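In this view, the complex is presented without one of its protein chains, the others remaining in place.
== chain A ==
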């Protein structure tokens, strides 16, 4: 202890205290405050940047979800449109088929009617021609048959026979 007291130098104590306090004040003003402020600012900056990144991520997720939803809707809409188109097509085909059938039937009927009437006309024509021809033939036959007297008598005979019979 006595050695310690003996070693203690008032002058050095004085200078140490003075210089240290001076250093402390100078460093506080020119070094520690700016350094700590800068570090704090940087840390705050990092914190807010991280928060912003997190927000952006969330936003991004929202946007992705939105677009996914839109995409899904669009897909569904396309599907619906395609389906509708197919239905329309099918309906149109079915309609036209029916129409064609009806038209065809109608035409067929008309054709049949025309054929029938043609047939009738033809038959009637044939009938008249046959009648004329048979009259002509009969005329010629009768002319032939009645050309001699025997034959005329025969005929009368026949006829008389027929009358008898009937």
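Just so it is clear, a contact is a pair of C-beta atoms (placed from the backbone, for glycine too) under 8 Å apart; a residue touches a chain by one contact, two chains touch by 3 or more; residues count from 1.
Basically, contacts and distances are computed from a predicted model.
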item	value
From "ATP synthase subunit a", "Heme exporter protein B", "DoxX family protein" or "Curved DNA-binding protein", the hidden chain's UniProt protein name	"ATP synthase subunit a"
Residue, one of A:23, A:70, A:85 or A:156, that touches the chain absent here	A:23
Touching residue (missing chain; options A:12, A:81 or A:100)	A:12
Chain A residues that touch the omitted chain in the full complex	4, 6-17, 19-24, 26-28, 30-36, 38-39, 41-42, 45
